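Heads up, one of the protein chains got dropped from this complex, but the rest are sitting where they should.
Moving on to subunit A:
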Amino acid sequence: MPREAEPSLNEKQFVIQALQENLRLDGRELDQYRPLELSFGDQYGLADVKLGKTRVLAKATAEVTVPYTDRPLDGIFTIATELGPMTSPAFEVNRPTETEVLLSRLLEKTVRRSGALDTESLCLVAGQKCWSVRVDVHVLSHDGNLIDASCLAVVAALRHFRKPDTSMEAGVLTVYTPAEREPVPLSWLHSPFCVTWSFFGEEGEIAVLDATWIEEQVRVGSCTVSLNKHGEICQIAKLGGTPVEAVALLQCVSVSLTKVKEFSDLLDRKLAEDLKRRDKGGFMAELRAENDR
């Protein structure tokens, strides 16, 4: 298995030295994100997030299946992450690296376990039929901070997603095609986002947001905070690394909240734009006899 290419000693030393002088290689502030781009596909549930050179694509799909026997009233919701060799030759299919396991765990904790999607609303017939919603996360390009970009992509894809409308009449379940009935959005409770801090310096006293790949290679620790725009924290993960002072961490969390509000606003704005783009003029336009030809 090819190993991840390592940055040279000169680069490592310089990144650390520059950070001690509040400088980053791309000229950003320490608590500044790279330019964030979010776009949706033509289909429902396809979100493409670009964070500098990092690019993540998330696709949400739904199908009707049988619910788990121990949870007859719940639908099924899964998040599948895939880091393929296209991202970097160090990633192989079917052999998850540590990065991939951590990424899927954090997404799971942030989105699924925080109850962002109401799984009870996915139930169609108790114990017999339910929706299985699946989000596939494809990392197209890896230049650091995969977690934040992936989390935003997953939440955006799910909020953009529409599942086919259904009806129950006299014990018969009907799933309508988009032509018959307009697909319906998922029952979404809150939008959590991840904000990852990287720590540098002897005692982790320098906290940096949105680390690039090279910064991730030299950091002494990292901490991922997941919260929604109301300031409700879903999880905090500080997996190993140099211990960081509690006061510094509190400061990080409060800055995270402002960032999450920005993400939330961006997502709301983009969703509204997308809705406008899809809306061909409402009910009256649909009733018109003339067509585009």
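Couple of notes before you dig in:
Keep in mind that, in the parts below, a contact is a pair of C-beta atoms (placed from the backbone, for glycine too) under 8 Å apart; a residue touches a chain by one contact, two chains touch by 3 or more; residues count from 1.
As a convention for this text, contacts and distances are computed from a predicted model.
One subunit of the complex is not drawn; among "serine C-palmitoyltransferase", "Eukaryotic translation initiation factor 3 subunit I", "Ribosomal RNA-processing protein 40" or "Proteasome subunit beta", its UniProt record names it "Ribosomal RNA-processing protein 40". The missing chain lies against subunit A, touching residues 2, 5-15, 17-18, 21, 23-27, 89.
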